[in-house]
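Have a look at the structure below, then the notes.
Here the complex is missing a single protein chain, while all its other protein chains stay put.
Lettered A, B and C in written order, each chain numbered from 1.
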């Protein structure tokens, strides 16, 4: 969680410096992704939103690789095609992120169905923001998960905000998001997503249900989007500027640290040391990644790759278009 | 209900005779549409499916007009454009039917929102089959109805079947359709849809809630599709041929008649007399409508009207296309 | 070889692929127990079990959505959309997801789906059982679009589509399920089982995607058609006595441009026929391409004969359907210039 927080801070700074075009922080919500990453198995598949970078960090995915994606540079495995933070890391069980809200939630169910069809015990976990639960994909995910009893964890991250809209606009005023599951006959939990230990316990429970083929579980994670929606957003236009300071439910990092301190397993000094160590390694990674190029210095992925991966093989009309591009004066 | 049943029988026969291309009966489900028609107000709007013809009959909409639509003849107000049974009758509070499942359910919510925005006490009632609840529109309807507390009745007609699929395929195996409402904080009822008096009571309750601006109500009507899905369907391929004879929940017409008989308000003779009267008037209407043409005699709506009502005014490109059609050798 | 109708040929393709490849799964509304409203999957659930051939909830968006997830896992899903008119709720998953998965993940994840759907009119289906939305798919980069016109091609192309590692939209002209339809509703159709092109091998074979087929050689004018319209073009050529070269495109994307250019350079004239509405239909792309590539060979403007820019009507469907009379008129027009 600490690493995720500091990674976010650094990337925010990079965005401000023009090294990338856009950034999304997960401040305050780190426990959810990190808890999933550590509790799900190596062959399970996570269908994240753009606010689940904590998974990659917790799985010790090379930070330089993540940053190269952010900088769209020549080492970016996605060839500069995707907006920053839209990682894809199959080997880490991290599905390619879509800019379209909700779409991946039902795909997680399809993946889980496929695993079940194949007699495989791997499971899937989908993530959706409370705002995006209004999309069709949420309903489809629950319907298909219920009908086929798919081995999937359906996570609703209720961080209270969807850009400028409070959760009530998504229907959170008249019922909880956990309650949505009732109508489909899917067991559901509503969990304090800022309590790392609660996250671990709930994920384990749902994971075991899925692994034993007892079917899907929906978990509503109550948390709070402490930062702006993204670097394109100015929350002062729609919520009190200092609302975040009240940290509804408390900063998950502080809460875990003070729990450990109370138990005598951790100290403020250790926390400081950890943070300064992590800061150093984040800085080192950033330097290394910047060395491969950023949007600022223009060392971005080549344009030739534009035409690759539209299809498995480049069809004639795309070859003609690529030639046209390359022969431009 | 009797009229609806006999109307359906007659139109089925017309389809067999080739006077129309297609027909859908509502056998066994008549109470739901009829109860709505008689309990909602003249300015309320009903968003029906193709199995709600009972509304028009109960509202005493001219049967000849309905049949002209079935026969696509020159008196068809829809100019032969729509498949049979896809009526539109604004003056009867009956919204134009879509061949696409589900789409109208959320439109009912929009209509109700519009009434509320306009300070109007008219309300809307949407209808969806249990099979079609899996469509996105169902979820959108509930989400928007909950968020804006729209004055709408959201009816799920659970007739157990969606063409060949039992309700379990739509998720009805793990929870009731009424339970779907819980997650949105919408009050819901699950009602015996073959008990006409229960229909009346439930519609009244939901209507008053909406009228008083107490918000939406979802009602699951438990009923049974006694006939084939449509004239294009052969249910013997997927359910016991005599299943319908067991009339799950009982024939709504018989049940009401025997209730009235028990109370001493009705008799078998009266029932017979009613049926033979109705049969006569249905036959007379059919003769009259057939006089205006049917698919069999080819006296169908003219082709010129093909180009009207695509837009309010015919744009130049459609005028050119119409000319081209008319100048064909 | 067995005499097969087109829906039986499609079922045979699915049967072969379910048998050969454990990754193939088939599903959709009424597809499992019942065998599909057009019977294309009849008997497959009994043969391969409800785990691999199954019914789905009525939610086209959900059907494509789970198919994308299944494809990412490693299966080869072959979902059916009951009518092409009902694909729209699934378009977001097709456009934003299936078509983009390979690109946005640098080929880590792919969506090897084949989405089957019956299209076209002529069955009194009105505006919601008659549409031909193929042009929409061809505008989406990352999707391939295929439309067969014979049982033989249907089977071979479907197998090729299922084996293809990209998402393929497989459009089945429902007017051809039972027999070739030449656009004369008053005449009986010859069932495929009595037609030479209804001879279909029982075993596995493929017809490659991206290759057109010349259905009639001719010197006067090139007709570009696909699906049902191939037979309408044949009827129009026969009735008008114009020596048309009729190309059945079979795959709309990727398009067999070479076949088109070769023919138009020879004939110098081109008529394009489709049943979909005219404006921004696939005929627009074809006409634009032909004039780009064959401009100096063209003796007359490329003509489009298409459905009118109106919804498909119920009672007047034969006024809507671009039948042999309209195609014949276009042939005469280009020949007159």
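As a convention for this text, a contact is a pair of C-beta atoms (placed from the backbone, for glycine too) under 8 Å apart; a residue touches a chain by one contact, two chains touch by 3 or more.
Treat the numbers as computed from the prediction; the structure is a model and nothing was measured.
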Identify the visible chains that the left-out chain touches across the whole complex. A, B, C
Identified contact with the non-displayed chain, of C:1, C:219 or C:288: C:288
Hidden-chain contact residue, picked from the options C:5, C:23, C:56 or C:127: C:127
Residue among B:1, B:31, B:58 or B:78 that touches the chain left out of view: B:78
Pick out the residues on subunit A that sit against the missing chain. 21-22, 72, 76, 79-84, 86, 98-102, 131-132, 134-136, 162-165, 169-171, 232, 237-238, 295, 300-303, 306-307, 310, 317-318, 321, 325, 328-329
Absent-chain interface residues of subunit C come out as 61, 85, 88-89, 91-92, 95-96, 100, 103-104, 127-128, 135-136, 138-142, 253, 276-277, 279-289, 291-293, 295, 298, 300-304, 309-311
Given the full complex, what residues of subunit B touch the hidden partner chain? 45, 47, 77-79, 81-82, 86, 88-90, 95-96, 98, 100, 103-104, 106-115, 117-118, 124, 136-137, 139-141, 143-144, 147, 309-312, 315-317
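By our rule, only the chains that are shown with their structure count from here on.
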In terms of CA centroids, furthest away from subunit C sits chain A
Distance between chain centroids, defined by C-alpha means - subunit B, subunit C (Å): 34
Centroid spacing, where centroids are CA-atom means, of subunit A and subunit B in whole angstrom: 45
Set of subunit C residues in contact with two or more other chains: 56-57, 59, 61-62, 89
Residue numbers in subunit A touching two or more further chains are 136, 139-140, 143, 147
